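The complex appears here minus one protein chain, its other protein chains still in place.
The block that comes next holds chain A.
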Amino acid sequence: MRGGGGGMMDDGGVEHAQIPNSFGHELRACLRCRLVKTYDQFRENGCENCPFLDMDKDRDNVVSCTTANFTGIISLMDPNRSWAARWLRIGRFIPGCYTLAVSEELPEEYQVKTACLHSCKNCDATL
C-alpha cells in the first residue's frame, strides 16, 4: 500500500517507510533525511520523507540524492518518543531504517527543492 508519495500504511498499523529488503552493497541512504533502502526501492517508490526529490521519476535523482557511503543503522520504530531519533534529528520522519551519518551533502540543486517545499504550493510537498 502506498500513499501518494508517503509511506506505507498497514491495516490498523503505523505509517512507515519501506524496510530494506537486503543488507548488502545495494543499500543506500537518502542525503536529506538519511532513510536507508536499496537502490531499487528508492527507484520504485522514491523517498517517503522527501518525495519532492522525485527519485521514483528519474534514476539520476537516486544517484545524486542517495549515497552508499554511510555509517551505522538505526531502526526507528517510534520517532516521537525515541531519544536517539531526537539526538540524530530524525524525530520528524516516519518510522523506518535510517543511518547515523552520511559523508556527502545533498547537491545544491536539490537543496533548493527542499527549501521551497513549504512555500511553493506547486511542489509535491507533503511534510
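The rule we apply is simple: a residue touches a chain if its C-beta (ideal position, glycine included) is under 8 Å from a C-beta of that chain, and two chains touch if they have at least 3 such contacts; residues count from 1.
By definition in this document, contacts and distances are computed from a predicted model.
Q: Please identify the absent chain by the protein name in its UniProt record; candidates are "1-aminocyclopropane-1-carboxylate synthase", "Histidine-containing phosphotransfer protein", "Transcription elongation factor SPT5" or "Translocase of outer mitochondrial membrane 40 homolog (yeast)".
A: The record names the chain that does not appear here as "Transcription elongation factor SPT5".
Q: Specify the residue from the set A:Asp40, A:Asp58 or A:Asp78 that touches the hidden chain.
A: Once the missing chain is taken into account, the touching residue is A:Asp78.
Q: Touching the hidden chain in the full complex, which residues of chain A are there? Just list them.
A: Counting over the whole complex, chain A touches the hidden chain at residues 3-7, 10, 12-16, 19-20, 23, 32-33, 48-49, 51, 63, 68-69, 71-97, 100-101, 103-104, 106, 111, 114-115, 117-119, 121, 126-127.
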